[in-house]
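Note that one protein chain of the assembly has been removed; the remaining protein chains are unaltered in position.
Up next, subunit A:
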């Protein structure tokens, strides 16, 4: 089976198209920052009566909640999002909701600018650190290579594949945010970093095999990089698919059966894992070949 060869540029073309669509959605829809990053307050309640967003809105009109958004969860669950409000204001709001029906407070979260600014900075720092650390790590892990191969190109190819994965997830969440109201919060950043760690698993497996196949005792050590890389992919594709499938299975179980709170988080991980499996084979390795000059 020939994964590389002349077809390899089409993999990059497909990914470029997917990323372009994702980026377009990012610019058009924009990501919806959660209260972690934007600040604000969130009230989750159960109202023991059939009601509607409009009725709730009318009931709360006197409360004058700034930037009020209302979402429904299940039959009786509701989430109210506003600018930052105090504990007292929250209590007043729930009291007002009592006019609609018996109201049970399930959750109240409020984040002021001090905390949201700090979280934003830490998130950027975390992603920068993780990316840098992984580049160095992969370069170090693959430092013992034949002279004509560069450890830095290995590391960089892996990171480009990771960047591809993250961009796909970001694009997907621009779409989810627009249609499903999913938001970018601390857990989303956590998912991104976790994807960084896991996506590189398969890349390392393939790269490790490429390195091994260039050892003198390998039957293909005399061939060109492209041929050795293709041979390596054939050898490792079963384990790549299987290792990803086991993770995807548990993520699917959590997505379908787990609680609502973590659903955006699990979905981000799921998209990232699937994309990561693809990119390890069809992005990282072709890039390695393109960047390699000579044999």
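Here are a few things to note about the model shown:
The definition used in the following text is that a residue touches a chain if its C-beta (ideal position, glycine included) is under 8 Å from a C-beta of that chain, and two chains touch if they have at least 3 such contacts; residues count from 1.
Going forward, contacts and distances are computed from a predicted model.
The chain absent from the displayed complex carries the UniProt protein name "Protein translocase subunit SecD", chosen from "Protein translocase subunit SecD", "Pyruvate dehydrogenase E1 component subunit alpha", "Energy-coupling factor transporter ATP-binding protein EcfA2" or "Protocatechuate 3,4-dioxygenase beta subunit".
Looking at A:62, A:75 or A:88, the residue that reaches the missing chain in the full complex is A:88. Considering the whole complex, the residue from A:26, A:130, A:160 or A:223 that touches the absent chain is A:130.
Along subunit A, the points of touch with the absent chain fall at residues 44, 86-88, 91, 104-115, 117-119, 121-123, 125-126, 129-130, 133-134, 137-138, 141, 186-187, 189-190, 193-194, 196-198, 200-202, 204-205, 208, 212, 235-236, 238-239, 242-243, 245-254, 256-259, 261-262, 265-266, 269.
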